[in-house]
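Below is one structure, written out as C-alpha cells, with a few remarks after it.
One protein chain omitted, others in place.
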Amino acid sequence: MRGWMGKFRSLFLFGTLALILSGCGKDNLSALKPKGYSSELILDLMLISIAIMIFVFVIVMAIYAFVLVRYRQKKDDEDIIPKQVEGNKALEVIWTVIPIILLLVLAVPTVQATFDLADRSTQDDDGVLTVEVTGNQYWWHFNYKGEEISSSQELYIPTGERVYLDMKASDVLHSFWLPSIAGKMDTLPGENINTMYLEAYEEGVYWGHCTELCGPSHSLMDFRVVAVSQDEFEQLKEDFRNIDPEAKPETDSAVEGQKTFNNKCMSCHAIGNAPMGVGPNLSNFANRERIAGILEPTKENLVSWITNPDEHKPGNKMPANLVDEQQAEEIADYLLQLDHTDVGEDAPTQSEE
Amino acid sequence: MSNAKPAHQHEYERKQHREEMKHQVISFVMMIIFTFVAFGMVMFEVNSFFIIPTLILLAVVQVAFQLYYFMHMKNKGHDMPALMMYGGAAVALLTIITFTTLIWW
Amino acid sequence: MSHDDVLNPKQMPHDPEKATLEGKNKFLGFWFFLGGETVLFASLFGTYLALNGSTQGENTPEHLFGLELVFIMTMLLLTSSLTSVYAMYHMKNHNFQKMQLWLVITVLLGLGFLGCEIYEFMHYIHEYEFTFRSSAFGSAFYTLVGFHGGHVLFGLSWITALIIRNQKRGLNLYNAPKYYIASLYWHFIDVVWVFIFTVVYLMGKVG
C-alpha cells in the first residue's frame, strides 16, 4: 500500500505540492514534515486529496471567471431578456458523475489508510513494546508494559519499529497528538482503551500536544517523544531500572532539597519505579527538555514552578506554597541533578532550529 | 346534534365508521395476542436463539397496528404524516444501532 | 367560515377534526411533532441500551423486574388505547356524550397505569435501594421509563382538561381537532410503551 501511494509523490504535481507544503512549520512539530510511518502515510493521503481539490477548484473558478466577465449586464442592455433555460441533462450528468469518480479515487486510499493505521496485528508479538499512556490534567504518564519502568511527560521509543500505545485518561478527555510521527488519538476515562502505534524513522525529540479541550491549561499540556536507536533504548531501560531514589546528591543544598522533597512531595511524585501517582514521576527530571511540559529547564523557572505552579499552568492540580523560597531552591538543586541517563541527549529537537 | 345531511349519506358514513371500528377491534385483539405471546415466551422461558429478534418483531408489528389502524395512518390524507414518521423512524434506527455498537469498545 | 359556524356548526362534516384550516394544521403539525418524539425516545432507548450493563452490583434487570405487574400495566394501557379509539368512533358519529364517556374510561385506565408505575418505582427504591443515582443503569432506567410516565401524566391532564372544558358545550369544529390530536398523543404513548415492555422488561428478563 505504501508502495503505490509513495509512487505518487514522484509525480510532478505531487512533488511540487509536497515541496511547497514542507516549507511550512518547524521540524519535529509539523504534520507537513513527516518523520514516521503514520505521518508519512497521512501526508500522502492529504496530497492526493489536495490534488483533487485543486483540480476541482480550478474548474469551478474557470467557469466562474468566464461567467462573471462575459455575462455582466452592459449599460444599454437593461431591457434584454435572456433565454430562460430550464437545464441541461448532459451537463447535469457530467457534474454528477465526475465528482463521484473523484471521490472514489479519494475514498479507496482513505479506507486503506484507515485500516492500515488501525492495524494491531503485531502488538502481541515477542519483543514488541506496548506503552500504557494516561492523560491527566495536565500531564502525561507512560508506563512501559512488561518492562517495569515508567516515565512522565517524555516518552522514549526505539526508532525503526512499531511501538503500540494503549491509551486512557484518568479524569477528563485528552488527546495525544504527535504530528511529525503519527496522527492523534483521544484518551477516554473509563473502560474504553484506545490503541495506536508509533513508528519513528529518525532519532529525535518530537513535540506533541494535547488536542482535546481539558480545562484552563489545555494549551499547556505539551509532551515530547524521544526516539532513540534500539541500542540506546536498551541502555535506557537499563538506566531507568537502576534508578536509586535514595541516591545521595553531591551538593549540600541538594541533600537538603532531597529531604524536603521526600517529606513534602512524595505523596504525589515518585522517583524511581512506582505506579502512577497524582503527579508526574520525576525520576529523570534533569533529562527533561521542559519543566511541566512548557517551561525552559532553568533553575529560576523551576523554583517559580515549585512555589507557584498555578501561575504557569492555571488550574493544575499541584498546590502552591508547599515550601518556601529557600526550600524550593534546594529542591530545584536536587531535581536538576536527577540525570539518570545519557540516552537521547543528542537527539535533534525542534527548538534547536 | 342536529344533522341536516341526506339520510342515505348519513347511513353510509355510519356504516363506514362501523366497518372501521370492526377493523380496529380486530387489531386490538391481535395486539393482545402478540402481547400474550411475548410475555409468555419470556415467562415460560422459551429459550431460543431467536427470542430477542422475535420479541422485537412482535413489538414492531404491534406498533404498526397502532399506527395504521388506531391512528389511521392507512387512511388517505396521511402521506405527510407517514413521511415524517418514517423519517423519524429512520433516524431512530440509526441512533439505536449506534448506541448498541459504537459506545463500548 | 364564520365564528358561529366553528362553534355551532349547522352541520357536522364527515371529518370534524379536519374541517377547518386550523384543524388541518393542528392535525398535521401534531403528526410532525410525533415524528420528532420518535427521535427523542430513540435517543433515550439508545442510552438505555448502552448503559443497561452498567449496574454496579446485583441490581440487574433480571434481578429487579417482575413481569406480572408489567403485564397488568401493559393490559391497562393497551385497553386504554382501544377505549380512546371508541371515543374517536363516537366523535365521527357526532355522539358527543358517548365520546366523553369513553374518554373518561381512558383516563381511568391511564390513572391505573400510572399508579402501578409509581408503585413499581417505590418498590425498587425501598426494597432494592435501586435509585436514579445508584448506577448508570439506574439513571438510564428511571429516565427512559420516567419520560414515558411523564408523557402519560401530561396526556391524562390534557384529556381531562378537554373533557371538563367541553362538557357543557358539546362537540364543535373548534374542539374536535383538539380531541383528535389528544387521542393521537395517547396512542403514541402506547406505541412507546410497547417498546418499553419489550426492550426494557422482556429483553431485560431474557438477559
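Letters A, B and C mark the chains in the order given here, with residues in each chain numbered from 1 onward.
Simple rule for what comes next: a residue touches a chain if its C-beta (ideal position, glycine included) is under 8 Å from a C-beta of that chain, and two chains touch if they have at least 3 such contacts.
Please note the rule applied: contacts and distances are computed from a predicted model.
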Chain left out of the displayed complex - its UniProt protein name, from "Cytochrome c oxidase subunit 1", "Sugar ABC transporter ATP-binding protein", "SUF system NifU family Fe-S cluster assembly protein" or "Molybdopterin synthase catalytic subunit": "Cytochrome c oxidase subunit 1"
Among the chains presented, those that the missing one touches: A, B, C
Given the contact definition stated above, which residue among A:L41, A:I291 or A:V323 touches the chain not shown here? A:L41
Contact residue for the chain not shown (choose from A:L117, A:A286 or A:L322): A:L117
For the chain not shown, which residue from C:F32, C:F65 or C:Y128 touches it across the whole complex? C:F32
Residue positions on subunit C contacting the omitted chain are 3, 6-7, 21, 24-25, 28-29, 32-33, 35-37, 39-40, 43-44, 46-47, 50-51, 53-56, 132-140, 143, 158, 161-162, 165, 174, 178
With the missing chain put back, which residues of subunit B would touch it? List them for me. 80, 84, 87-88, 90-91, 94-95, 98-99, 101-105
Using the touch rule from the top, list residues of subunit A that touch the missing partner. 21, 24-26, 29-32, 38-39, 41-42, 45-46, 49-50, 53, 56-57, 60-61, 63-64, 67-68, 71-73, 77-78, 80-88, 91-92, 95-96, 99-100, 103, 106-107, 110-111, 113-118, 171-173, 175, 177, 179, 182-186, 188-192, 194, 207, 209-220, 222, 294, 314-315, 350-351
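Here is the rule we use: only the chains that are shown with their structure count from here on.
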Inter-chain centre distance, subunit A versus subunit C - centres from mean C-alpha coordinates, in Å: 52
Take the average of all CA coordinates in subunit B, do the same for subunit C, and state the distance between these two points in whole angstrom. 14
Touching two or more other chains - residues of subunit C: none
Using the touch rule from the top, collect the residues of subunit B that touch subunit C in their complex. 1-5, 13-14, 17, 20-21, 24-25, 28, 31-32, 35, 38-39, 41-43, 51-52, 55-56, 58-59, 62-63, 66-67, 70-71, 77-78, 80-81, 84-85, 87-89, 91-93, 95-96, 98-100, 103-104
In their complex, what parts of subunit B are in touch with subunit A? 104-105
How about subunit A: which of its residues touch subunit B in the complex? 191-192
